[in-house]
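Each remark here refers to the structure printed beneath this line.
All protein chains but one are shown in place.
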Amino acid sequence: MTTLPASTGKKLGLVIDLDTCVGCHACATSCKEWNSGGYAAPLTDQDPYGVDPHGTWLNRVHAFEAGEGTASRTVNFPRSCLHCDEPDCVTVCPTGASYKRAEDGIVLVNPETCIGCKLCSWACPYGAREYDYGHGVMKKCTLCVDRIYNSEILAEDRIPACVRACPTGARHFGDLGDPESAVSELVAARGGFDLLPEFGMRPVNKYLPPRARRDAGAEPPPVVAMPRPSDDGGGQSPASAAPAVERLFAWIDEMLSR
Amino acid sequence: MHPAYSVILFTTASGAGYGLLVWLGFGRLLRLLPLTATFTCAAFGLALALITAGLCSSLAHLGRPERAWRALSQWRSSWLSREGVMALATYVPAGLLALSSLWFDGVGPLTEALALLTVAAALLTLFTTGMIYASLRTIRQWHQPLTVPVLIALGLASGAVLNNLVLALLTGTPRWAAWAAIVSLAAAGILKWAYWRTIDGELRSHTVEAATGLGRFGKVRPLEPPHTEPNYIMREMGYRVARKHVTTLRQLVGVLAVAVPLALSLLSLLPALALMAAALAAASMAVGVVIERWLFFAEAEHVVMLYYGADVA
Partner (left out) sequence: MRAASEPDIALSVSPADEIKTTTCYMCACRCGIRVFLKDGKVRYIEGNRDHPVNRGVLCGKGSAGIMQHYSPARLTTPLLRVGPRGAGDFKAISWDEALALASQWLGDVRRSDPRKLAFFTGRDQSQALTSWWAMQFGTPNFAAHGGFCSVNMAAAGLYTFGGSFWEFGETDWPHTRYFMLWGVAEDHASNPLKIELGKLKQRGVKVVSVNPVRTGYSAIADEWIGIKPGTDGLFAGALVHELLRTHQVDVDYLRRYSNAGWLVIRDPGAADDGLFARDASGKPLAYDTRAGALRSALDPELAPAFSGSFELADRRQAVPVFQLLAERFLAPTYAPERVAAETGVPASSIRRIAAELASAAFAEPVVLDVPWTDWAGRRHDKMLGRPVGMHAMRGISAHANGFHTCRILHVLQILLGSIDCPGGFRYKTPYPKQTPPTLKPRGKPGEVKPMQALMGPHLGFPTGPEDLLVDAAGKPQRIDKAYSWEAPFAAHGLMHTVIANAALGDPYPIDVLFLYMANIGWNSAMNLPATLAHLSAKDAAGDYKIPKIIYSDAYFSETVAYADLILPDTTYLERWDCISLLDRPISEPDAPADAIRQPVVAPDRDVRPFQSVLIDLGARLRLPGFANDDGSPKYPGGYADYIVNHQRRPGIGPLAGHRGNGGGDWGRGEPNPRQLEQYIADGCVHVHRLPDALKYFKHANREFIDWAVDMGFRITPTPVIFQLYSEPMQKMRLAARGHGSVLPPQAQRQRIDTYFDPLPFWYPPFENAAAERDFPLHAITQRPMAMYHSWGSQNAWLRQIHAANRLYLNAARAAELGLNDDDWVAISSRTGSIKAQVKLMQGVNADTVWTWNAIGKRAGAWSLDARAPEATRGFLLNHLIADLEPERPDGYRYSNSDPVTGQAAWYDLRVRVEKIGADAVKETSPQFAPLPMPPSAGTPGADR
């Protein structure tokens, strides 16, 4: 149903840590792999071995650079559906194929009723919807709805495929509607943010910002006073004009004669 | 946005069809139209044929055209659904109006009511079509107060040009039809010009920094795309037309969709030239509106391109 539920029981979604993501694409290919045989199946590829290979993916990993020169940063940036609370992609849909689940807030496309008009993909600011040229319907992240409640797979595997695969642990899954949930706490602690908040679609997924660097700006730690045989006043050799080598040997001798 | 030919054809043809219906409805209401079967068949036939051709062409845009009927269900929230409903609904009063013109040879209250309904339905259909675009917040060039008026005005103008042509063909030069064309063309021209001024003058408020949340580190630039060949998003939303082409094309629209048909419509006031001028006006208009529709897509920038290299949108 195209109209949005007044409220959803839960707000299931992902939290993606831009401080940890190394851009390995595991979340993208594992997503493609699971969904090629799952709810979003098929996910077709066009010209897969030809001159213009492209296909339907529900998750894609970009890399951006921000800032200039040495102060700049490289940030890997996975992007999938944010399961917005008030998404236009649902309300524009003429068929009701695009809908937001009342139970958990997952935004889905019903592949049985979608007519492939593409309007929802025009309405999404996040590029989260990809039209499947081979299947004629719209595809999008399903939040692995066919995993997270799947009694046929192991309980610990009832998480999205991308979260399960992510080698760095940069992806977290949970109920962002529950302020006590681990994901909500993570978002609070790390200053998780919304993409393009000005659209007011109120994304459920959150991004955790890259942490501040600890590089050239950092103060060097003090010289460590190495353990000494007797307490004779710290790590410096007696003031002498001897070259560094001599001072080092003097110090070593002292160290060795404990 | 990628100019989809099915959609361009749809908005051009159906737009003209609904525009024509509006004028036919008015014409009936104000008793300005001949009641001959030839005229009714030709004029209503043309309008409904254009609409039907447009609708068929729009089906080609669908991945699953056989399911198109489903699009009628979500009229409560979806402008596209509303458009579908209205597009089909319009056939009813329009068809009945045509039939009533064939069956009764006068204009009674029933015909008046049907005429009014036809005008309203056709205008509403144009309005819903416009709203599909105007409601998309993701595309600045479409999310404009003038999007709907322009679309309606162009529909009316092309309808009026056709109306003028049919009348010229079948009855000589009805001055009102020519003037309707002149006025609506002028209105469409002014609106489109204002539209262009607006979109050119507007600040682009969405930035790649907001799209990524990385503005805290400075200017954001893409380093690596997620894939090396264009994907659906880039093919659909990444269409860009060069600035210099825009200027030329806009001028072409101004000439072919406004100036030429307007001049020719004026000329069509001269009975000797009426038919030829009206026909040339329609031809010019058709080409002009197709270019205008194409530009409407080509000029539209989708905010999602921020993730694919656009700086602002």
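All chains are identified by letter, namely A and B, in their written order; residue positions are counted from 1 within each chain.
One rule holds for everything that comes next: a residue touches a chain if its C-beta (ideal position, glycine included) is under 8 Å from a C-beta of that chain, and two chains touch if they have at least 3 such contacts.
All of these numbers come straight from a predicted model, not from anything done at the bench.
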- Chains still shown that are in contact with the chain withheld from the display: A, B
- Query: What is the set of chain B residues that contact the non-displayed chain in the whole complex?
  - Reply: 223-224, 226-229
- Interface with the unshown chain - residue positions in chain A: 1, 5, 9, 19-26, 28-30, 32-34, 36-39, 45, 48-55, 57, 63, 65, 67-70, 72-76, 96, 99, 101-103, 108, 110, 112-113, 145-146, 149-153, 156-157, 161, 164-170, 210-211, 213-216, 218, 220-224, 226, 235, 237, 243-245, 247-249, 251-253, 255-257
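FYI, only the chains that are shown with their structure count from here on.
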- Residue ranges of chain A in contact with chain B within the complex: 1-3, 18, 23, 25, 28, 52-57, 60-68, 71-75, 77, 79, 88, 91-97, 113-119, 121-127, 130-133, 135-138, 193-199, 207, 209-210
- Within the complex, chain A is touched by chain B residues 1, 61-65, 67-68, 70-74, 76-81, 84, 132, 135-139, 205-206, 208-227, 229-233, 235-237, 302-304, 307-308
